[in-house]
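The complex appears here minus one protein chain, its other protein chains still in place.
We just call them A and B in the order they show up, numbering each chain from 1.
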Amino acid sequence: MSETVRHVSIDPITRLEGHGRIELFLDENGGLEDAFFQIPELRGFERFCLGRLGEDMPQITERICGVCPEAHHFASTKTLDACYGAPPPPRARKLRELLYNAYTFSDHLLHFYYLGGPDFLVGPYAPPQERNILGVIGKVGLELGSEVIKHRGFGQRIIEIVGGRPIHPVSGIPGGQSKGISEEERAEIEAMAASAVEFAQATLGIFRSNLLGDETFKRFVAQESLALPTYYMGLVDGEGSSNYYDGDVRIVGPDGSEYAQVGADEVLNLIAERTEPWTYVKIPYLKDVGWKGFTAGTDSGVYRVGPLARLNVCKQVGTPLAQAEFEAYLDYFGGGPVHATFAYHWARLIEMLSAAERVAALIADPDLMDGPLRAPLGEPGEGVGVIEAARGTLIHHYTLDERGLIEAVNLIVATTHNVAAISLSIKEMAREVVQDGNVDQGILNLVEMSFRNYDPCLACATHALPGQMPLVVDVHGPDGAMRQRIER
Amino acid sequence: MADAKAQPQRGNKLKIGVYWAASCGGCDCSLLEVNEQILDVAAAADIYLWPCAADVKYADLEGYRNGELDIVLFNGAIRTAENREIAELIRAKTKALVAFGSCAHTGGVIGLANLASRDELFTTVFGEDTAAWPQLSATENGHELHLPEFLHKLTPLSEAVEVDYVVPGCPPPRGIVSELFSALIAGELPPIGTVFASPKNLCEECPRERKQEKITRILRPHQQEPDPEKCLLDQGFICMGPATRGGCGAVCPAANMPCTGCAGPTANVTDQGAAMLNTLASLIGTGEEGEDQLEAEDAILAQLDDVVGTFYRFGSATSLFRGSYHERNRTPR
Partner (left out) sequence: MPISESTAPFEPRIVAFLCRWCSYAGADLAGVSRLEYPPNVVPMRVNCSGRVDADMVLTAIEKGADGVLIGGCHPGDCHYVSGNYKTRRRVALIQRALSEIGIDPRRVRLEWISASEGNKFQQTMTEFTQQIKDLGPSPVPAAVAEATSDG
């Protein structure tokens, strides 16, 4: 090639949920000049949820994402609990938690084996046609491949039993659950849960040999430029244990010190957002720290959510087997907080194990089989619900009118929190691997691997908060220089 | 390693594709709900496109010959100019095109976006300052970046390109997906135009006992725990079953929740919401007809809220009214 390549598009990015594009601009030496992570999709749930019946929101908002519908379904249901002043009775709450942890297990499994994991399970330099679940099965063998399929099936089956459907469940109602489970179903879940715990442990074993044993993975984990010293956000319970279903929102700084620990309704005050003209997604940041550009550090409001973040904000994981894994993880890094972005893969598997343990513990609880499924409802009003989606903190906030219709709706969705960090990670990786104008598909896949750490859900991401959040926009002229800052 | 019976009859592997337009990813996941059968599919077919699960890029898709793929399962609605362009590209590259899932079939839940204008939607999402809105072209640090246009109205796949098969549902249920895969693997796709669902309405397969009683009071699902045996409509819960295709096993009524109509209308119905409006008008009543009942009937009708969101939840993009009008305060831009 006589001329250096100056511009490359990765279009579309693949092995994630949603539409995205990476634009790479190279300088005259064939190194990276700039990189942009663009999300070209938008559907507008914030608009068409207005005027809907409040109790329809769990089933409407879960269509934001079909990979994590349970997250929206129960964030929404919990919001309605708050709107009606009706916390669910123990039986309903535990059924929800049971489903929710099965979902967490299933979603993390999906990412490791089907989405981001293949890059390491098959190999980062494997041909593209092998970098997928079929390549994984080809590499690890049909027996293990069948175990992968079977256990994902278990997670989905538990969701189906408790929630009515494996994808887009229906059981969440304000104050409770629409149905219980039979004794047969309970026994079925118990067997699946035990197997899930074992499989999660086996997966961690695979991680240790295939990832921790892989030179490229180790290099990326150790590389300082790929470790972002950001703030971290996640839910913790009263004892500081990680909890996916409920808790307070805890935010820690890059040094691990506490920045804030607040209830769901207060966290909305801590976050501001900005738009960029070249992407449909909005970019949240910690308002009081401020937006300092796509950069990480104590002075930058960029923060992260999801498995890496949750392990950074918790004092302990909350279940014994996962706790042991967590301690080994912290040992490897010499203590927390862990900033290495590629550690997301490890953190995710620790959570997969913890979620399986929680399912196994919950299914043994006799409360699941006895007692009311619904709490009496008060008058409809305003409410906030927070939950940890597999990918990060998810908040729904509704105001219902006197007939229970949606008057106002705000959503802060997991991957949205990570958008700034993802942009940063992509740029750092591109800077690292794009040399001498070489942008073959292997190099480009390395760039994509930087975002796959986050297990992004871009259909979710393009649903950031409208209305009440402070918004800052930099308006650029045609020459790219900033002309104007608009704030509201 | 592959089961002998899973080999396609022609001796060559099928070339299949999966694509998502404006989508949530649920339809992609629904393909995995068949669990082990996916291995039979993998034995019979090579994946030539599947952004969620495989690394094929648009440049690769453009490089395929016209008609090279045997079949593409296309989910998601046409929301942006890019969705439409890729739909057209895929139509050219494949022999058979399937509108897979509610969004591709009838526009889906996200069709409710048509109830607002594009400007109204952008105002809600990005604020009133149009300078703050994403742009089709922008320059950042001297580099040109582009976004696809967000179209005025969302449409189903069939309004962009010709569709050969439809698999309804949000997402299509396991049994139907399995049926489709079995047909594919055996090389025995049904006649063009086939809809992979029951031609009858959901009531036909719902196990609840229906007596077609008068609806004397409209109930919302959280207002009362339903009797698990009786028809939900008979009890006063608005269930879209009479106006919706079956084939899903009535799993929502089995979970004590009314059908919301995700599989779209039965074959002879053009507008699913209108069909349900008609049905409800017949069912609502005090038990007697007469001039003296009118006031009581009005009181029952007044209990209904969000008619569009209830009756047109998945079908607003293909409804007869096609959008929103706001004639009282509509100002030209």
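Here is the rule we go by: contacts are C-beta pairs under 8 Å (C-beta built on N, C-alpha and C of every residue); 3 or more make two chains touch, one makes a residue touch a chain.
What you are looking at is a predicted structure, and each value in this text was computed from that prediction instead of being measured.
Although it is not drawn here, the omitted chain touches the following shown chains in the complete assembly: B.
In the complete complex, the residue from B:Gly76, B:Pro221, B:Gly273 or B:Gly315 that touches the missing chain is B:Gly273.
From the options B:Lys13, B:Lys95 or B:Lys153, the residue with contact to the chain not on display is B:Lys153. With the whole complex as reference, residues 81, 115, 149, 151-153, 270-271, 273-275, 277-278, 280-282, 284-285, 289-291, 293-294, 297-298, 301, 304, 306-308, 311, 319-328, 330, 332 of chain B touch the missing chain.
The rule we apply is simple: only the chains that are shown with their structure count from here on.
Centres computed as Cα averages put chain A at a distance of 25 Å from chain B. Taken in their complex, chain A has these residues touching chain B: 7, 10-12, 14-19, 23, 25, 34, 36, 38, 40-48, 50-53, 55-56, 59-60, 63-67, 69, 80, 84, 110, 114-115, 128-129, 131-134, 137, 142, 145-146, 149-150, 152-153, 156, 163-168, 170-171, 173-176, 178-179, 275-280, 282, 373-374, 377, 403-405, 441, 445, 457, 459, 466-467, 471, 473, 475-476, 478-480, 484, 486, 488.
On the chain B side of its complex with chain A, the touching residues are 1, 20, 22-30, 32-33, 35-36, 38-39, 42, 46-47, 50-59, 79-80, 82, 108-110, 112-113, 115-116, 120-121, 124-127, 129, 131-135, 138-143, 145-148, 150, 170-171, 174, 220-222, 225, 251-252, 254-257, 260, 305-306, 309-310, 313.
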